[in-house]
Structures are given as C-alpha cells and as structure tokens.
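Written below as structure tokens is the structure these notes are about.
Here the complex is missing a single protein chain, while all its other protein chains stay put.
Showing chain A:
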Amino acid sequence: MLDKNGIAKRIAQEIKDGYYVNLGIGIPTLVANFIPDGMQVVLQSENGLLGMGPFPYEGEEDADLINAGKQTVTMSPGASVFDSAMSFGMIRAQKVDLTILGAMEVSEYGDIANWKIPGKLVKGMGGAMDLVASAKNIIVAMQQVSKAGESKLLSRCTLPLTGVRCIRKVITEMAVFEVDIENGGFHLLERAPGVSVDEIRNATAGRFKASGMIPEMQL
C-alpha cells in the first residue's frame, strides 16, 4: 500500500517535459515534490498564475501572490499572471496538458464526485467542475478504500456529481487504473508494491478488468 507521498510519486511519472500542469489541493499538491530535476514543468494555479514556484522564504511573503489554495507562493522564471476568465479560458480550451485532482468517488464510466456530501455543510465546487469538464488529460489521486473499509471506485457515484464521463485515469494507494468510459470498467494497469490483483479486485466495487500479468509500479 502506498502512502500519500507514494501516490504523489507515482503520479509524477505521468508528467512529461514541457507540460503545463494544474495541481489540485491535497495529494495533487504533493506531486510537485517529485517532479524530476531538470524537467521543465509549468504549474498553473487557476486564480491566475502560470509558473508557480515554491513557497516564499520567511519574510518574503507577498499578499498579492497566492495560489488557488490561498497559500503564499512565488513565481518561477518565465511566469505570467492573468485574470480569472483567461485562467479558465486556457483550461476550457485545453491548453493545460494535465490536471491532477482528488476525488471522493469515481464511477466505472468516469463520473467523479468530489465537492459535496449531503448532510454536511457545502463549501462549494471552486474550479473543480470547470477542470473536470474541460481538461483532456485528468488524473485522479485518491484513496481507493474509505476509513470504513468501503471502496470508492463504484459502478455509480452515490454523492452529487462534479462531472460525468471525464475521468480516464485513477491512481490510488493500491493501483493504477484506466477507466473505460465507453464500456464501463476499471482496467487495472499497475499494482502498488506488494499488493495482489485479488486484493485490488476486492477493493473495487465497480466493474473490474485485469488481463495478463499486471506489473508492479516502479517507484
């Protein structure tokens, strides 16, 4: 089983040189820690920043320079700033190569729920609905099994949806899946170190597909 950093490390392998990447809050934020040295990756923050750098040194925080999580950040060389409409314009027009976000549930048809739990106070979807509806290449980083032991990879989402038929790749503490949006199903691509196909199958409530030898992740 992978911990959060393990999931982030595996996701970082999906990033290619020259990519523009939008990272969501939570595990996706950790992915920045594992981008290989020397790789040119431009991080987009949807409040209007391309070329997000690391956190500022103490004393150098700038109230005018934050990320979508409202944290103080810095800018990398070559950064640019723009307004919110342009920020979502570049997302909608699929200029951002890769979007990484978290989820509470994903269905076998690539539906995603990650913004609202009935009975709990709603905080809002922020940019999540825009991102999942628009991005061509989305990776969901999530825990496959809840603390109560229930699978969050379902045949149908039970929570209010954020987007429909939009998630093609899911990376969890147990596995890497490709989602078959057309026919429905979680297609197992890789196992976390030491996790068997049967364990993964048992932790997948939606339609599960595995064919041939399933390789272990190389971390």
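Here is the rule we go by: a residue touches a chain if its C-beta (ideal position, glycine included) is under 8 Å from a C-beta of that chain, and two chains touch if they have at least 3 such contacts; residues count from 1.
Criterion: contacts and distances are computed from a predicted model.
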item: Per UniProt, the name of the complex member that is left out, chosen from "NADH-quinone oxidoreductase subunit J", "Phosphate-binding protein", "3-oxoacid CoA-transferase subunit A" or "Tetrahaem cytochrome domain-containing protein"; value: "3-oxoacid CoA-transferase subunit A"
item: Options A:64, A:182 or A:198, residue touching the unrepresented chain; value: A:64
item: Given A:13, A:72 or A:137, the one touching the chain that is not displayed; value: A:72
item: Chain A residues that touch the omitted chain in the full complex; value: 29-30, 32-35, 37, 45-49, 54-67, 69-73, 75, 81-85, 87-89, 91-92, 111, 121-130, 133-134, 160-165
